[in-house]
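Here is the structure we will look at, set down as structure tokens.
One protein chain is absent from this view; the other protein chains keep their places.
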Amino acid sequence: MPELSPHMSDVPESMCMDLNADLGEGFGIWQLGDDAALLEVITSANVACGFHAGDGTIMRRVCRIAAERGVVLGAQVSYRDLSGFGRRRIDMPTEVLADEVLYQLAALDGIARTEGSRVAYVKPHGALNNATVLDVGQAEGVVQAVVAYDRSLAMLAQPSSQLERLSREAGLDTVLEAFPDRAYESDGQLVSRRKDGAVLHDAAVVAARAVAFAREKQVVAHDGSLVRVAARSLCVHGDSPGAVETARSVRSALEGAGFRVTAFR
Amino acid sequence: MPELSPHMSDVPESMCMDLNADLGEGFGIWQLGDDAALLEVITSANVACGFHAGDGTIMRRVCRIAAERGVVLGAQVSYRDLSGFGRRRIDMPTEVLADEVLYQLAALDGIARTEGSRVAYVKPHGALNNATVLDVGQAEGVVQAVVAYDRSLAMLAQPSSQLERLSREAGLDTVLEAFPDRAYESDGQLVSRRKDGAVLHDAAVVAARAVAFAREKQVVAHDGSLVRVAARSLCVHGDSPGAVETARSVRSALEGAGFRVTAFR
Amino acid sequence: MPELSPHMSDVPESMCMDLNADLGEGFGIWQLGDDAALLEVITSANVACGFHAGDGTIMRRVCRIAAERGVVLGAQVSYRDLSGFGRRRIDMPTEVLADEVLYQLAALDGIARTEGSRVAYVKPHGALNNATVLDVGQAEGVVQAVVAYDRSLAMLAQPSSQLERLSREAGLDTVLEAFPDRAYESDGQLVSRRKDGAVLHDAAVVAARAVAFAREKQVVAHDGSLVRVAARSLCVHGDSPGAVETARSVRSALEGAGFRVTAFR
Partner (left out) sequence: MPELSPHMSDVPESMCMDLNADLGEGFGIWQLGDDAALLEVITSANVACGFHAGDGTIMRRVCRIAAERGVVLGAQVSYRDLSGFGRRRIDMPTEVLADEVLYQLAALDGIARTEGSRVAYVKPHGALNNATVLDVGQAEGVVQAVVAYDRSLAMLAQPSSQLERLSREAGLDTVLEAFPDRAYESDGQLVSRRKDGAVLHDAAVVAARAVAFAREKQVVAHDGSLVRVAARSLCVHGDSPGAVETARSVRSALEGAGFRVTAFR
């Protein structure tokens, strides 16, 4: 569907918004989420690289379909933790983390090229993503890997994170993302999933917040305050039928509000 | 040491011989073999890619040192079997095997490029290598991965194997290897390690066989018959101090006999 | 539901039939099959032990629910192959296989005891089960592990397999199983899943075959011949809603025909 976006290259960057989602998160016989449905909605695919999910067969299939549909590929790098789905923080030394991220990034990029595409950006997954918000050493590991591998890759980071800061310092194209289905703290961080109201489920509400992110570059936080979030990409989910429907609502709302849903790369 | 080879580019190909060895076969805290010593002797390094051994840190270190010394890099792809060191045959469907090989090859190649080098060839490891001698489906999986990834890569194969045949049919640069420290059957296959006399330990004997492979393109088999083995590469080992010494003897003997020890790529 | 079986201890053994199914076949975040539904239907649970599926949390939950419902626990031991779900044969030396089976069996049995139950039998999973039909070394590995661990455990084996033979020779209580939803060859082996008609999907047909196994100890093979299969246990599946419904039909048909559905241990 990306090729059907209503507006074309004459659309100013300020009227463009990317939709990203996590894909390829099965392993062997196990499946998770509805990759095919999401690939009809999103413009950037965060592909699991084998450490929290994903294997050669799954990665190749996602790359193939994404390439056919013009969906941009990102490496969703993770701690090595199949058993915990990369959701548990692992205190890794910076250099070792960089090597592990590099391995994943290289594997996915080579598979992507085999399918006629390329990895265009990197996004840390789960606990690694959370760690890179505040922990300099973990953020540094991810940045080092990308700098070593290919400085032309973009980094998809959370606003005001150490990852954003270090990525910019390293001269990487640093793109910020927002979560229309998540509540925000007044400092711009996500409300922890352990708290009530952390995740929003009403598709209309989520879609409206998506439009607010795109139009006003801000969001109403949990406590009613306004928080600036200059996101060029919105993260949507596909691990339930309702989630896919919500993602479609987000896309429709953005397009209805005059935005072009298009990748940042 | 590769750069110190006595003869230079005016040496005819028939007077050139490659020495390859398995490297990077540790995992995490565990080590195996003496990579540093071997990298002083060999001209082609078969680097473990994480499935039977190897991780990002180990792979990167081997790639870095090999690049510094001008040692050519090969992807030593394997069944996914850390627990069995890739020495146990796993009956994988051809397509899945191809995807798994592709993953490993891509990971190593990306790391190699990060260190200023490239993967130049593929060599299956252990049980996968054995399987590709006779099993068309397993050999096909390896060939498919290389063809999909980069047709300019070479395949390092055993003579008269299905891997050699399919690799040539696919148009890949197919290089044959021989084992100076292994006894041969009269049909050109290696004598099984389970039989007495399968592995030769006398450095002088091994070195002499290496020269015979280089000079006469043949070897005296277990039963006394002569077997033609047109190898452009000889496999040496480094998992014991004596093995490294034998590898040095092989190199010295080849150079003493007027051969240039140089990579095939 | 097991405790609601229509007949009680005055039922002759020839009028008893066990229903077994594979359970606990998720891993971490990933799920497979409907364990809760199956535990309402079956009398013996083949619990994955962490090598092809299963982890501590999943194993403990299955053991707990099974104990509550009086479902007997079996260790579904496998090759170490999460990536291939244990469906790929791995050529393991007999002694190493025995050690790997022992590890799995011990882990499950300890967890079962923690939940007030015990492992009562062993059933190899997937490719290991297939291997033990004809391969003496693989069957021997499984038998050695059980003999070493606890000679009072039963072995659930396919009729006329090496596993049956070696298990009986070792003095283990050896119980045979049959598959009402699978076509049979005239020699009593299962028709390969790669052939058309290997798997039967009509619940009524499957239920009728289950009753035939129970009543006549034989089955009509693929080619029309009659094959004797003296099964004390029937294997049912739960990896799709239809499969669970079929399992319920099998149970109802057996009870309707006057059989008591009860574990063999």
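Order of writing sets the chain letters: A, B and C. Residues in each chain are counted from 1.
The definition used in the following text is that a contact is a pair of C-beta atoms (placed from the backbone, for glycine too) under 8 Å apart; a residue touches a chain by one contact, two chains touch by 3 or more.
Since this is a predicted model, take the numbers as computed values, not measurements.
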| item | value |
| --- | --- |
| Of C:Y121, C:Y149 or C:F179, the residue in touch with the unshown chain | C:Y149 |
| Residue touching the undisplayed chain, where the options are A:M15, A:A37, A:I90 or A:A257 | A:I90 |
| In chain A, positions touching the absent partner | 80-81, 83-84, 88-92, 96, 127 |
| Interface residues of chain B (partner: the chain not displayed) | 26-32, 55, 82-85 |
| For chain C, the residues touching the chain missing from this view | 50, 55-57, 59-60, 95-96, 99-111, 113-114, 148-149 |
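To be clear about the criterion, only the chains that are shown with their structure count from here on.
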| item | value |
| --- | --- |
| Numbering shared by both copies at the chain C-chain B contact, with half separating same from different | same |
| Cα-centroid distance, chain A relative to chain B, in whole angstrom | 40 |
| Chain centre separation (chain B, chain C; CA means) in Å | 44 |
| Multi-partner residues of chain B (each touching 2 or more other chains) | 96 |
